[in-house]
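Entry: chain A
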Amino acid sequence: MQMSSIVKTTADILFPFILIYGFYIIIHGHLTPGGGFQGGAILASGVLLLLLAYRYSESTQIVRQVMMKTLESTGLLLFIIAALSAMVIGAGYFFNWLSPGGFIFGDIVTYGSTVANLNTGGLIPIMNLAVGIEVVGAISVILLALLSGIKEKI
Partner candidate 1 sequence: MDFTATLFTGTGFWNPIIWILAFVITSIVAYLIWRSGVSTYQKGTEQVKPYLSGNAEPEKSAVHIGGGNLYWGFTEGLKGYYSRLVPLHTGDLNDYMLWYFGVIIAVFALVVIFL
Partner candidate 2 sequence: MSQYAALLLAIPLLAAFAMPLTGLIGKRIRNSWAIIAMLATVTAALLLVWEVLTQGTIVYAFGAFDSAQAIPFDSGGVPIRILFVIDAMSAFMILTAAIMMFAATLYSISSESEQTGQDGYYALLFLLMAGIFGMVSTGDLFNFFVFLEINSLAGAALAAYRIKGGVAVEGGLKYAFISTVAGLFFLIAVGMLYGQYNSLNIAYIASVIDFTGLSLVAVVLMIVSLAMKSGSVPMHFWTPDTYSSAPSSITALLIVSSMASLYAIFRIAFSLFGLTMNVVTIGWVIIILGILSMFIGVSMALPQKDVKRLMAYHSVSQIGYMLVGLGVGVAVLGDAQMLAQFGVVAMEGGIFHIINYALYKGLLFLIAGAVIYRCGTANLNDLGGLGHSMKWTMGFFIIAALAIAGIPPFNGFASKLMIYESVFIFNPFIAVIAMVVSIMTLASFVKVFHSMFMGPKLPQYETVKEVPMPMLIGMGLLAVLIILFGLFPDLVVNTLVEPAALALLDRSGYIASVMGGI
């Protein structure tokens, strides 16, 4: 069955907004409710919108399984390498060595009720980003796998 062009156009227009919202949730994960998994799930819902609006054979041209698997592995590798990086300076696994450093994401959080500063958190925003990339890849792979179970009716 073919979706109408209204559905397809709406999906096309909505997709970038969903992406932006998802990345917003991921990037602000260390300041507001949300984070890697939640933002990644929102991103994956954008992918799901595309998958539903187009036919399975068409949408798999856009959302390829190999690409999503690569995204998944890349996100996970980024996460583990971020965790392992602390070992280079002799600290424990997962030690947040970026946090008060003054580099990227290195500002010191002022105590009490302040306006949120995005440039804090050290490794946590990086790990949030890694988890976000991983989750969008993983959920897309799951969706593709589950969708492939449906017999297509034309």
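Here is the rule we use: a contact is a pair of C-beta atoms (placed from the backbone, for glycine too) under 8 Å apart; a residue touches a chain by one contact, two chains touch by 3 or more; residues count from 1.
Selection rule, in plain terms: all candidates are chains of the complex that A comes from, given by their letters.
Keep in mind that this is a model prediction, so the values were computed, not measured.
K.L.:
Which option touches chain A in the complex, given 1 or 2? Just the number is fine.
P.N.:
My answer, from the options 1 or 2, is 2.
K.L.:
In the complex, go through chain A and note every residue touching candidate 2.
P.N.:
Touch list, chain A to candidate 2: 66, 69-70, 72-74, 76-77, 80-81, 83-84, 87, 90-96.
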